[in-house]
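Got a structure for you, written out below as structure tokens; questions coming shortly.
Only a single protein chain was left out; the remaining protein chains are all shown in position.
Labels run A, B, C, D and E following the written order; every chain starts at residue 1.
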Amino acid sequence: MPVITVRIGKGRPIETKRALVAALTQAVAETLDVSPDWVTVLIEEYDRENWATGGELHADKFGPGFGKTGTVEV
Amino acid sequence: MPVITVRIGKGRPIETKRALVAALTQAVAETLDVSPDWVTVLIEEYDRENWATGGELHADKFGPGFGKTGTVEV
Amino acid sequence: MPVITVRIGKGRPIETKRALVAALTQAVAETLDVSPDWVTVLIEEYDRENWATGGELHADKFGPGFGKTGTVEV
Amino acid sequence: MPVITVRIGKGRPIETKRALVAALTQAVAETLDVSPDWVTVLIEEYDRENWATGGELHADKFGPGFGKTGTVEV
Amino acid sequence: MPVITVRIGKGRPIETKRALVAALTQAVAETLDVSPDWVTVLIEEYDRENWATGGELHADKFGPGFGKTGTVEV
Partner (left out) sequence: MPVITVRIGKGRPIETKRALVAALTQAVAETLDVSPDWVTVLIEEYDRENWATGGELHADKFGPGFGKTGTVEV
């Protein structure tokens, strides 16, 4: 009963999430040899002002528009 | 100082959350023999389009209304 | 399908863990009105040298014997 | 490539988050002797009705205004 | 810079882990259209006595041998 958590930038459309969970579930089911029905996937979305690398917020690195303009960044 | 994280579907009313954290805290305090004051509970709510089982989003399995109509599903 | 994570100090005997997961599952099933079969509980154990409060490791606060002597602390 | 997750009460302004991630990144980079560029910080914000201590929601302990009035509590 | 956490039962050989992280990384890179180099995967292994479903430890459901005999269960 694997549980997968995937943390991504906020703002992906549902089509992308649909493809993401299908691909992650298949990846786990095949490599661990378990039924896909046993696999849970949780998507955790982060706003750009809650994600930082190198000590700098992504809101500052990539601009504040994240999740608002439809332009997505991971 | 146990820390409990409980991941549930989005949209539960505060009355339910109130009962949930009280019950979880009591469960931990009694079985581990610690003071309830030492117990932290964090509720993490997931939108239906961020939770999947069997490779399928719950938004697709149970409909997109989750968290909007007041009908709740875990 | 709630997923509960409970973080505790390392070294609890299996009898305590058995009681803990039963109590947590019942607490969630009753307050959220879901079947106990849908509830997953994950126990995460921390060594005293990996848990700190007030900026001080519990190994330093409570001694290094944690998880070795059979004396348990949460 | 350390990954830091910091869970705080909801409602902090971006200036505080900016200072927080900078300070956390520096703390890790210096004590572990790694480049700041390798450090990721994720901020997870919790509403007062999703955080409890002593079995009681912070919304009940501190009032429901959290994150709405500009008054912040961690 | 997606971060994936995958929680599985303890005791998988490194060959399986190697295939798992490769498949998960490819799944994320393709569906989110990001470089595989940006993807981090963390495997969290749980002992059977730290994983429960339906209020019962997997050590009790599936026997205590988990992770010791080479027989693996997720």
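The rule is simple: contacts are C-beta pairs under 8 Å (C-beta built on N, C-alpha and C of every residue); 3 or more make two chains touch, one makes a residue touch a chain.
Since this is a predicted model, take the numbers as computed values, not measurements.
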Footprint left on chain C by the chain that the document does not show: 7, 46, 49-57, 59-60
Chain B, residues in touch with the chain not shown (by the definition above): 1, 3, 40, 42
Missing-partner contacts on chain D, residue numbers: 1-8, 12, 16, 19-20, 23-24, 26-28, 30-32, 34, 38, 51, 53, 74
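In this section, only the chains that are shown with their structure count from here on.
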Intersection of the contact lists for chain A and chain D: B, E
Chain pair among B-C, A-C or B-D whose interface repeats that of A-D, sharing over half of the contact pairs by residue number: B-D
Contact-richer chain pair [C-E vs A-E]: A-E
Interface residue overlap between copies chain B and chain C, same or different (over half shared): same
Centre-of-Cα separation between chain E and chain A, whole angstrom: 17
Chain centre separation in whole Å, for chain E relative to chain D (CA means): 28
Between chain C and chain D, centroid-to-centroid distance (C-alpha), Å: 23
Junction residues of chain C, two or more chains touched: 1, 3, 26, 40, 42
